[in-house]
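Sharing a structure with you now.
Just one protein chain is left out here, and the rest sit where they should.
Right after this comes subunit A.
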Amino acid sequence: MSQSDSNSLNNGVHIQPLAPEHFHQQAKAALADPQLRQNFRGAMDYLKDKRKLAFSDVAEEKHIRNLSEAIRQRCLSKLPDLLEQLESNCINNGIQVHWAEDAIQANQIIADIAQRHNAKEIIKGKSMVSEEIELNHEMAKLGINCLESDMGEYIVQLDGDKPSHIIMPAIHKNKQEVSDTFAAHLDNFTPTIDVDELIQTGRSRLRQKFQDADIGLSGVNFAVAETGTLCLVENEGNGRMCTTVPDVHIAITGIEKVVEFLTDVPPLYSALTRSATGQAITTYFNMITSPRREGELDGPQEVHLVLLDNGRTQAFQDEEMRKTLQCIRCGACMNHCPVYTRIGGHAYGTVYPGPIGKIISPHMMGLEKTKDLVTASSLCGACGEVCPVKIPIPEMLQRLRNEAKNPATAAHPEIKGQASAASKTEMLAMKSFAYAATHPAIYHLGSWSATKVRGLIPSKLGAWTQCRSAPKPASKTLHQLLKASHKKDQS
C-alpha cells in the first residue's frame, strides 16, 4: 500500500475542510482512492452479513421493525409532553437539565459547567451530538481539552480527522493505517498490525486520562420520560468510565431521543444493536437515573443533561419529515447504501453521512449547503428496507429534492434553504415542455423536427456523455408509428 493512495482524501481534507458544498469534488477524490474504497467495501460487507444473521427470522424482523416504528412514532407524537415529563423527572432525580437551540448555546452551557468547576480535561464517550456542535474545537478555544475515549474516536482524534461512520468512526482506516497514526502521535509506540496490541495501546494510554479528567461527557441512546433515566449502549466500557469516574457527568442529546416508558427500551435496544453491528446485545447497557445518592461511595456528584434542538424542530413541524426524527442512529442505512459504500463517510462533508445524513443535515445546516447531498442517491430503496424504525428515506429524499427546487407552498412550512437549488433555465425548460406537451400541434411539430435533424446530434454532450452515449432520435415519431400500424390493421 502506498502512502499517497491511502492518504489522498486526507490530503484533500487538510487543504480544504470537508463541507457538503464540495460534495462532488470530495466524492470524486474518494472514488479515486483505492485503499479507502477497499476499506469501506470490506467493512460494509462485514456489517451487512452480521445484520442479516441477526435477523435470520424474516417474520420476526418484520414484527420488530413495525413495533419499533410504532413506538418511535407514538413517542414523537407526544414529544413536547414527554420532554416536560423527562425534565421534571430528571430534576426530581437530581439531574440538571439544560436546553440549547443551537450549537452555540450548547457549547456555552458546557463551557459554563466546565468553568464553574475549573475543569481543564473532559473525557468523552461516543457522542455524535458533540460532533454536531463541534464541542472539542469550541472547548479548545477556552483552554479546555476534550479527549475522545471510544477507540475509533480516539484514533480519529489523534489524526485531527473526523468520524466517517456513526457507529464505527475509524472504519476508513485499516490496521496498518491505525499503526501509522499511533506511530505518528504516540511516544514509545512500536508499530504493529496486531489488533490486540493496538487496542491495548489505546487502553493503556487512556487509563490515566480517565483518572485525571474533571468531567465525563457522553451521549444518550434513549432518555426515558417515565423515570428520568438516561440509557447508553456500548461495548468498550469507556461509556461507563466517562459516566462513573469523573466528579461531573454531562450527557448531551437531541430532543428527539426521548421515549415514553421504560418498557419502550428493550425492543428498541434489540432493534438497534442487531441493525448496527448484528449483535443480539452489546457488552454494556448503562441506565443512569441520578447523580451519586447519599451513602453511595462512587459515581459523579453532578449529572447534567443538555437537550439540543439544532434544526430538529424544523423537521418536527412537517408531518412527513417528522419521521426523520424516528432515527435511533444504528447506521444500517449507511452500511447498505451503494453510494456510501463507494465514497465513504467523509465525502458527504456532514457530521451524519449516508442516507440518514442526507435527510437530517438539511434541517441542521439548510438546503443551501446540502442541496447536492439529496441528489446523491439512486433511490434504490435499500436504506428504507433495512431501517429498524422504517423511516421512508427514499421518499424523504424526493421530498427534499422538491423543496430544494421549488418555493414553499401552503401545504408545508418553509424550510431553511427552500428553493436554493432552483434554476431559471431549468424552470423555463420545464414550463416550455409543459406548454408543448399540452398543445398537440406544437408537440407534433417538435417531435417531427427531431426525426429530421437526428443525424446532426453531436456525439459528445458535455457531462451527459461522460458515462453515457448521446441520444439519437428515432427516424419516425411514436405518433407516426402508431398511426401507420393503425392504418395497417384497418386495411
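What we mean here is this: a residue touches a chain if its C-beta (ideal position, glycine included) is under 8 Å from a C-beta of that chain, and two chains touch if they have at least 3 such contacts; residues count from 1.
Going forward, contacts and distances are computed from a predicted model.
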*Omitted chain (choose from "3-oxoacid CoA-transferase subunit A", "VWFA domain-containing protein", "Glycosyltransferase family 4 protein" or "LUD domain-containing protein") - UniProt protein name*: "LUD domain-containing protein"
*For the full complex, which residue in A:Ala27, A:Met139 or A:Leu198 touches the chain that was left out?*
A:Leu198
*Hey, which of A:His22, A:Arg74 or A:Arg342 is the one touching the hidden chain?*
A:Arg74
_Contact partner of the left-out chain, one of A:Asn107, A:Ser149, A:Thr324 or A:Ser361_ = A:Ser149
*asked:* Considering the complete complex, identify which of A:Ala100, A:Ala114, A:Leu158 or A:Ala382 is in touch with the unshown chain.
replied: A:Ala100
*List the subunit A residues touching the unshown chain?*
39, 42-43, 46-47, 60, 63-64, 66-67, 70-71, 73-74, 76-80, 83-84, 93, 98-101, 105, 109, 149-152, 155, 168-171, 173-175, 178, 195-196, 198-200, 202-203, 206-207, 210-211, 226-229, 235-238, 240-241, 244-245, 255, 261-263, 265-267, 269-270, 277, 280-293, 295-299, 307, 309, 313-314, 316-317, 319, 322
